[in-house]
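Here the complex is missing one protein chain, while the rest keep their positions.
Labels for the chains are A, B, C and D, by order of writing; each one numbers its residues from 1.
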Amino acid sequence: MSHIKRVRYRTRKHEVGDQPGAIIIPEDALKPIIAVYSYNEKELVTAEGHDLKIILDQFAKCKDHTHWIQIKGLDDIKLMEDIGTYLKINPLVLEDITNTHQRPKFDEYDDYVFSVSRQIYFNEENELCNHQFSTIVKANLIISFEETHGEHFAAVKARLAGSKGAIRTAGPGYMCYALSDTIIDTYFVLLAKIGDELDRIEDRLYTDADKTIMYDTQQLKRTLIILRRITWPERDKINDILRTDNPLVTAEVKMFLHDAYDHCIQVMDLIENYKEITNSIIDLYLSMVSNRMNEIMKVLTIISVIFIPLTFIAGIYGMNFARVDPVTNKQMPDNMPELYSPHGYVYALIGMGILAVIQVIVFWKKGWFTKL
Amino acid sequence: MSHIKRVRYRTRKHEVGDQPGAIIIPEDALKPIIAVYSYNEKELVTAEGHDLKIILDQFAKCKDHTHWIQIKGLDDIKLMEDIGTYLKINPLVLEDITNTHQRPKFDEYDDYVFSVSRQIYFNEENELCNHQFSTIVKANLIISFEETHGEHFAAVKARLAGSKGAIRTAGPGYMCYALSDTIIDTYFVLLAKIGDELDRIEDRLYTDADKTIMYDTQQLKRTLIILRRITWPERDKINDILRTDNPLVTAEVKMFLHDAYDHCIQVMDLIENYKEITNSIIDLYLSMVSNRMNEIMKVLTIISVIFIPLTFIAGIYGMNFARVDPVTNKQMPDNMPELYSPHGYVYALIGMGILAVIQVIVFWKKGWFTKL
Amino acid sequence: MSHIKRVRYRTRKHEVGDQPGAIIIPEDALKPIIAVYSYNEKELVTAEGHDLKIILDQFAKCKDHTHWIQIKGLDDIKLMEDIGTYLKINPLVLEDITNTHQRPKFDEYDDYVFSVSRQIYFNEENELCNHQFSTIVKANLIISFEETHGEHFAAVKARLAGSKGAIRTAGPGYMCYALSDTIIDTYFVLLAKIGDELDRIEDRLYTDADKTIMYDTQQLKRTLIILRRITWPERDKINDILRTDNPLVTAEVKMFLHDAYDHCIQVMDLIENYKEITNSIIDLYLSMVSNRMNEIMKVLTIISVIFIPLTFIAGIYGMNFARVDPVTNKQMPDNMPELYSPHGYVYALIGMGILAVIQVIVFWKKGWFTKL
Amino acid sequence: MSHIKRVRYRTRKHEVGDQPGAIIIPEDALKPIIAVYSYNEKELVTAEGHDLKIILDQFAKCKDHTHWIQIKGLDDIKLMEDIGTYLKINPLVLEDITNTHQRPKFDEYDDYVFSVSRQIYFNEENELCNHQFSTIVKANLIISFEETHGEHFAAVKARLAGSKGAIRTAGPGYMCYALSDTIIDTYFVLLAKIGDELDRIEDRLYTDADKTIMYDTQQLKRTLIILRRITWPERDKINDILRTDNPLVTAEVKMFLHDAYDHCIQVMDLIENYKEITNSIIDLYLSMVSNRMNEIMKVLTIISVIFIPLTFIAGIYGMNFARVDPVTNKQMPDNMPELYSPHGYVYALIGMGILAVIQVIVFWKKGWFTKL
Partner (left out) sequence: MSHIKRVRYRTRKHEVGDQPGAIIIPEDALKPIIAVYSYNEKELVTAEGHDLKIILDQFAKCKDHTHWIQIKGLDDIKLMEDIGTYLKINPLVLEDITNTHQRPKFDEYDDYVFSVSRQIYFNEENELCNHQFSTIVKANLIISFEETHGEHFAAVKARLAGSKGAIRTAGPGYMCYALSDTIIDTYFVLLAKIGDELDRIEDRLYTDADKTIMYDTQQLKRTLIILRRITWPERDKINDILRTDNPLVTAEVKMFLHDAYDHCIQVMDLIENYKEITNSIIDLYLSMVSNRMNEIMKVLTIISVIFIPLTFIAGIYGMNFARVDPVTNKQMPDNMPELYSPHGYVYALIGMGILAVIQVIVFWKKGWFTKL
């Protein structure tokens, strides 16, 4: 039924020797949609648009707010350059945002910090998506960059709108934490799906094992490997943030990040566990294939070994050694006297039956009828 | 007989983007039973109930005592919140107590410490249970949270009642140690059971090896992997406690914890040893399957190779080449003269016999009758 | 089609006990071509030649410039010694330049630094090339040594000519970075090629799997291993440069090197991913071979097991037990009465048909017609 | 012949929740035999007995001596408690002495040090023994505890009696070193035995490989794993002793311990080497099994493929298509005319021979007669 699509790795498309800091838009990038959420303890002001103007307007309108600028889609070099110029972002950072093959990392700059996470999930076509999520955090400002137009942060936005908890008051660092933690939460969703799939495969292993099991298990294993390659640097990233003394990361945010760190470790634990299960499934499957072969060979061997001697005996008595020479009419009583015994046929059948029974007994004794 | 049930991993049920610190009760949680043990050098006062009142009553009654509040079952958000409020516990701690997928850990807070262990054991249905055991230790107070209503600390309670050793005088830290050490002791019980099971499987390997061996061994291996994933952070946890200078962990407790640390290392050692045995069993089993196949093929080949030429010879003498043309009555002496030799049949049988004997000798020389 | 050539490792040719610092030219070395690029913010002066003279002339002509001396080909002991003498380079450095089996490394000397990278790429004949690229950086001077005459730095030269970015102003350290980063960029090209090849192999796995898959995958794996053995010390090398406080490595260059370091990590990540894919392909291939064997055996067994008993029955009725003794004419009604029943043949055929149908049903029930 | 017994792991027998420091005697413990060796530069006084009295007597008699109290057998709770009380030993130490599943370790206490080694050897029944050897070293006193009554330190006693070297003068620390080093020496004996066994197995691999090879190799591997699990903490233990500044460990003793450390490393090296050999033997054995299967299949295939068509031809000419209808006497010359050709039989035999020769040539060309 729901077979997993082949999991592929992508390499970055980058020319050899390109100038560092050059903004190169990926081929299949989408046009950006910009949403600005300006909030303080009292109110939440939102705006949506497609260029720098909407951001600047909001800045002018909400002077006393924290701003979350959510940019979905990266296919706009000019926007990137404008943001870089207006907010004084290093070109190497802008390059990292658009060259969407970064590992999770946390870089500190003079008055802002840059961090990268990865969004890993199965889309509707059951294909594994592996997208980059980058954030720039400045005083009172967080800009997030996503590759797709999909909605991944509905819960965060609901909490923001509902004015729940620290989200309105704890600054852009907390928002950065909230977004990262939401992404780690999706890893649990992914792992739950993988766990269900492994359960299904294991059920199939004992009912209708066919050779797609190997393929499906390998695809799941590959997914786990991708996820593991993400979570290790993700954990290091959180650790880096926990250890920094940058004022953008407050003590309150660190307490929550400690929680996110624990989640990250739990994800890594689950990944290792699931990897062990995939290996166990593969071992069981290969053992089953081997046993299946054994069983096939046993059936072939039992039938062959029982009938080959019997057929040989039948062949013997099918020989045409003549009792009487048709030419000279000489009698030759030594030639196949059994054929001319009144009960030769019956004796032959009985003899064959006894032989067959003996063989069956031998096989029984050897334990070939029990299942290895 | 006592086949091990399939060992499964559970993922936490948590919504993406949920607020940190939200207390979410697991689906299959039980209603809490609260037992309070208040003790000092002289007396032990116990009480049992279902809500905060019983705790507060006991506090009021026993002002000069150390209190162990044992809470079995987590399905009571209100109780959790009451405890959090009354004892001033961080919501993140309460979340960790109810989200029962934590790894063993030790967190220090201002005036209390929080630690998590895992209870791993086979229940009566031979299913592997993996439950969380959390403790909060404050001055003169330890609260333990368990997921099940089962009795795991009978020995500790007996020592407490019998006023044995340091348990009455060494404070809540010692009680925390005693509970943790009891949990580590159950790992030895689990490992003894696994060891026995491995012994049984190995015995079967040489008597009635069937394909459930592979399945059972994989299940044991999976159990070992779960246990290993628990003992590593458990060891780290104990190490963290040994290194802390928190006054809740006295030097006396540390001396005993050093002993628990040694036990933890012994558990890890046994796990590694048993993992090696499972691998060895799997290798031996696969080698046996392979040898079994070899043996089957040898039987088939020996029988086939001996009888195929004999059957061919019988087939030759079963051909109907005519010595006399029935139409023209022309004699054709070149056609199968053997059939008309007076002792042709006997010679043919002798020839077949010699051929068979030669083949048997060849196989003998090749060592096919000895066991590879 | 484009099968990968066998990937080989070369050992250095060096006599046992040779004096350290001896310059030994590799057997297949090429005659050197020297190109000198002298540049400052305003102009770029180039010259080309084959001996030290061209370098000295350029030094005399361009006193205010940074010089990049690109030497392609190493087969000129005199040139090496001249450079060593003129620039006061340690003989051990010169030995390392010509003994082209160095791992990537960074060595600091009094007034110059020496670094080695490796150029790994597939040439036109699809053979893996693994060449050494060494650079000596002094104040205002960088000398690069390559093994081949091929052009690997066209993009850098274009940027130099086009006066793009920091390349003209940031000194020889930046040029050294630019060349190293270009080499790391070629690793991405190599990995993209390997990725495509793995994709092709995986497609073949499901369409026309033949035994070259194993060979091709092993060659790719070997390429990945070579690349991995290069990137680890390459990363360490960059790390060493980042940590040095040598004035030849300016803060500006370090910022860019940090970027190169990230690229190096990405290369290592991709290598690990591709290694996992090769393992997954090998596992899938071996599983397919095993399944193929199973299928072959099933066909053989089904056909054999169905026909062997039928053939035996035919053999029974092909026996010549006589109903009438040709000599005495005695009738023997017990001998094969079936043969003399008016419908014996039809009954026999029907019996055989029923037997065959039963066997087919048995196999069906055993699931042998579905694919394992 | 001398097959190795199955190597088993033992788990400790300890009740869940037992009080720490409780002395629990193992089930199969032996009654203790106490030997006291009191020595100084001039004389050696020995005594033997079964209780504390013999020790106290010796203490009273030899005031100026170093005492080595050798206790073989642990089944005497009273003796343990007496020693604990008299020498002021921590109950946790006494628990560790009788709970004989400790890993090698070195613990320092106020005025004594406690260390554990493991004695690993094959006994006369070729079973692997894994016993605990514990020592307590105080000023002028060393007490050693062994599980068995066997004599393992004859050489040490001979050196003590012969007044050789530092053993008489260098204090109880040196005696502790001498005993530990003797135990490490027995590891070399064990490894020499394993090496010989591996040699024998490898010889068998090329002469009369049977399936016990797999079993024996797995047992040796398991022994190596046990030994490895012992030597790692043993090395750590020696390292701990080398690093301590406890006055009980003098500089002179440390110099010798450095030597013991080297021996320990050599043991670890040998273990790794032998593990590689066991893996190599297993690989070779599995490859041989696979080749053996291949050879069997080739013999079956060659014989079958040659004779199956020949038998078919014989079957063809064994068909009974009638040349003359026995009822109507109609001649049917198209039915099997070959049978009525004067030389049909000879031609048929020649044809069969040619067919067989062609097949043999095809197999020859395919290289089936050479060994894969």
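Quick note on the criterion: contacts are C-beta pairs under 8 Å (C-beta built on N, C-alpha and C of every residue); 3 or more make two chains touch, one makes a residue touch a chain.
Worth saying up front: this structure is predicted, and the values here are computed from it rather than measured.
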For the chain not shown, touching visible partners are C, D
Of C:Thr85, C:Thr169 or C:Gln331, the residue touching the omitted chain is C:Gln331
The listed residue (C:Ala161, C:Ile282 or C:Val360) that touches the chain absent from the view is C:Ile282
Missing-chain contact, candidates C:Ser38, C:Thr66, C:Gln102 or C:Gln266, resolves to C:Gln102
Residue list for chain D contacting the dropped chain reads 153-156, 158-159, 164-165, 178, 181-182, 185-186, 188-189, 191-192, 195, 199, 202, 255-256, 259, 262, 265-266, 269-270, 272-274, 276-277, 280, 283-284, 287-288, 290-291, 293-294, 297-298, 300-301, 304-305, 308-309, 311-312, 315-316, 318-322, 325-327, 330, 332, 334-336, 367-368, 370-372
Hidden partner sits against chain C at residues 6, 8-9, 11-12, 14-21, 92, 95-96, 101-103, 105, 208-211, 214-215, 218, 221-222, 225-226, 229, 282, 285-286, 289-290, 292-293, 296-297, 299-300, 303-304, 307-308, 310-311, 314-315, 317-320, 323-324, 331, 336, 338-346, 348-349
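The definition used in the following text is that only the chains that are shown with their structure count from here on.
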Comparing which residue numbers chain B and chain D contribute to their contact, where sharing over half means same and under half means different, the two sides are different
In whole angstrom, the CA-centroid distance of chain A from chain D equals 41
So chain B residues touching two or more other chains come to 290, 293, 297, 300, 304, 308, 311, 315, 318-320, 336
Touching pairs of chains in this structure are A-B, A-C, B-D
